[in-house]
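Right, one structure below, let's go through it.
Only one protein chain is missing from this complex, and each of the others stays in its spot.
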Amino acid sequence: MAVDGFPCKPASTVVDDDFFSALMVAAPSTKNPFGVNSTRATVSVFPGLNTLGVSITRTDLAPGGINPPHSHPRGSELVLVVKGEVTVGFTTSTNLLYSKVVKENELFIVPRGLQHYQLNVGTGDAVFMAMFDAQSPGLVVPTLGLFATKPAMPMEVLTKTFLLGADEIDVMKSKFVGF
Amino acid sequence: MAVDGFPCKPASTVVDDDFFSALMVAAPSTKNPFGVNSTRATVSVFPGLNTLGVSITRTDLAPGGINPPHSHPRGSELVLVVKGEVTVGFTTSTNLLYSKVVKENELFIVPRGLQHYQLNVGTGDAVFMAMFDAQSPGLVVPTLGLFATKPAMPMEVLTKTFLLGADEIDVMKSKFVGF
Amino acid sequence: MAVDGFPCKPASTVVDDDFFSALMVAAPSTKNPFGVNSTRATVSVFPGLNTLGVSITRTDLAPGGINPPHSHPRGSELVLVVKGEVTVGFTTSTNLLYSKVVKENELFIVPRGLQHYQLNVGTGDAVFMAMFDAQSPGLVVPTLGLFATKPAMPMEVLTKTFLLGADEIDVMKSKFVGF
Amino acid sequence: MAVDGFPCKPASTVVDDDFFSALMVAAPSTKNPFGVNSTRATVSVFPGLNTLGVSITRTDLAPGGINPPHSHPRGSELVLVVKGEVTVGFTTSTNLLYSKVVKENELFIVPRGLQHYQLNVGTGDAVFMAMFDAQSPGLVVPTLGLFATKPAMPMEVLTKTFLLGADEIDVMKSKFVGF
Amino acid sequence: MAVDGFPCKPASTVVDDDFFSALMVAAPSTKNPFGVNSTRATVSVFPGLNTLGVSITRTDLAPGGINPPHSHPRGSELVLVVKGEVTVGFTTSTNLLYSKVVKENELFIVPRGLQHYQLNVGTGDAVFMAMFDAQSPGLVVPTLGLFATKPAMPMEVLTKTFLLGADEIDVMKSKFVGF
Partner (left out) sequence: MAVDGFPCKPASTVVDDDFFSALMVAAPSTKNPFGVNSTRATVSVFPGLNTLGVSITRTDLAPGGINPPHSHPRGSELVLVVKGEVTVGFTTSTNLLYSKVVKENELFIVPRGLQHYQLNVGTGDAVFMAMFDAQSPGLVVPTLGLFATKPAMPMEVLTKTFLLGADEIDVMKSKFVGF
């Protein structure tokens, strides 16, 4: 529940490195069912961002990899593709889908809180930077928030949400064991 | 894309009724697959809310009815049950589930942007009021944003999101035709 | 002077009940000269509201009871009548009066900081919910802020404010002893 | 209802004088029952303040003059006395009274939305500047909002607010005819 | 890095004097190369301003004195001349210069973050009050931020910024030794 706002370091102890981060240099592994991996430079791991209203995430996508539909409760997202070709799409409050293939140094903006995805549609790996107007934009992944919660989401909620039977829901849930 | 901010009416034309709304008096029908119906008093239908930072929604639930998991991009939601018994639950950025049975005149708070649901767990109809700190909080329903978009979400996104085949996705989509 | 902003509870200690409040269930006594009683669910008594920008107050009015003119320094107020008939009125910076009889499930909006009152004009008890876009909207009751302060407001201020004599002021003050 | 936010002038037509105002140079007459006169430099008369979050009011007080208890819905007030001696006092949400005699070049801060007054306690005229963190802080004068509204405040509201009879209220109202 | 936001004093210990400051009463010496001296009443020295969004600075200028070009990272500045005649000028993002001679009780507004200066163009001393919509507006003086930093700005930065040689830069730097 610590949304925005950590105590500041005493001024006399501040050093150059407090404003610097090398968190996003290494390319993380994308060997997982979705072919995606995100490295976040938000205030909890880059404290120099505190009170400054910005943060950034590096997302690597294997060929064909997807960053599944999700939203950020506290920030707009400006996508900058730095490698490859990525389809970025978001849906509105009226379920309109806006999407675009985005290539190196091209930009796509996702309004705050809306559900969006990124799909690697190029032939090789892809990397994009997602910039937020919040030091801690948060993350809502609907599939995880349905199938991988602690405690587990009641089966009645899931069957009624998808209008399916418990057997069918169990199949869906089985894909998210371990997440 | 009109988030917050409509032009104000000229002061000389303002009347008592501009600050009043009877939008939420009538109980709407809940005869639909989810057993739910929401009546929104947001700025687009209650212009007197303009610039004032609040809005409200009345939600009716048939016995067993569900308000499926969803989020509001631009507002926290304070739930006030006015009739019946409703389980309210939300999931966090780390997929923890917090939930509670909420009865008449009891309150439950859903932090801004997080995914949440309401389920009628009482024996009769239930009604709750959802109050927001935004004149236009917006609405993201992940199931509709996946299965009922215009244009349709590409099948590749859906199969990769659920780690299922196109046949299984088609079954899921069939439940949302017409929404 | 603690306006908005309490420290957050450590995430590992957060439980379902932190987001829940039954504060407003009981109907409080309205046996007092004004026939009114307000139960506030603001952040100081419902800590789960911290940083979330909303709060609510339940106000009970006896037949003929009044919630005397007052203002909230840090919030707009959306009035939802849940029982009975209540006249809600507010005055603007140019002393225009806007008012309306509001009945069950009807709404009336009071812009932030403006002076307003609620009067039970029905035949029985009335109850309304006042929702705010602030976790701690504050309360300014001009009569109490004139006649019931600690220390007492200087008599010179009161006589000059009302353009009346000290004797007349003393009569007015006598009504507010004990508040 | 035009709270904050006017359209900006086209950039090519902006001139030096748009950022300048001589509104507060002249000393206004304080010949009225309260011995007070305020000259406001808010955005409606000094358009260059638009979007910039500040405004200022010059208040002149005759000897013994009072700026009666009032509040500003949308701004804190920093009082700078530029001539004479002025008692500034405000009351809190719990009806505590904080006050102080303030002299030339001394400061007193009134938190946003709280009820406050200024009384000339020196031997000659007094002048103070009130600075706000809002381009249009608004003004609520409880006495005017009770006794000088259009339409008139219902007598029932007044008698119940002051716990007095209609005759006594009529005496009070008679003092505010013409305001 | 403590931008805005100090802990509030416990309510029970708050006294009248917490809202009062006499910091700006004394006229400071202006015997320095610029003929200027500023006395700041910001939250760090006037804690009662905490969370209230306003602060003020008194600036004294000797005849011919200058408050050199500077900006405030977190606030607009409303200039009120209280003595003498002062030219106030600011430059925009497109390097347009807007300026005006401002006399006693006249106002000039400097939009937030823009570079501005004040020059005493009268025959005697001048004094102005600068009011900000921030409790801690901050201060950026480009000349000091180039020639008087700790550690020293690298010579390469200075020569490339001014397109001058190191010898010429050393002359410029010599003027700011001791600041």
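Per-chain residue numbering starts at 1, and chain names A, B, C, D and E are given in the order in which the chains are listed.
Definition applied: contacts are C-beta pairs under 8 Å (C-beta built on N, C-alpha and C of every residue); 3 or more make two chains touch, one makes a residue touch a chain.
Only a predicted model underlies this, so the values are computations on that prediction, with no experimental measurement involved.
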item	value
Omitted-chain contact residue, chosen from A:132, A:147, A:162 or A:176	A:132
Touching residues (missing chain, whole complex) on chain E	1, 3, 33-34, 64, 66, 68-69, 71-74, 87, 89, 91, 93, 95-97, 111-115, 117, 119, 138-146, 148-154, 156-157, 160-164, 168, 171-172, 175
Positions on chain A contacted by the hidden chain, ascending	14-25, 41, 46, 48-49, 52-56, 58, 75-78, 80, 82, 90, 98-100, 102-112, 129, 131-134
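Keep this in mind: only the chains that are shown with their structure count from here on.
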item	value
Whole-Å gap between the CA centroids of chain A and chain D	49
Shared-contact residues (touching 2 or more other chains) in chain D	1, 3, 111-112
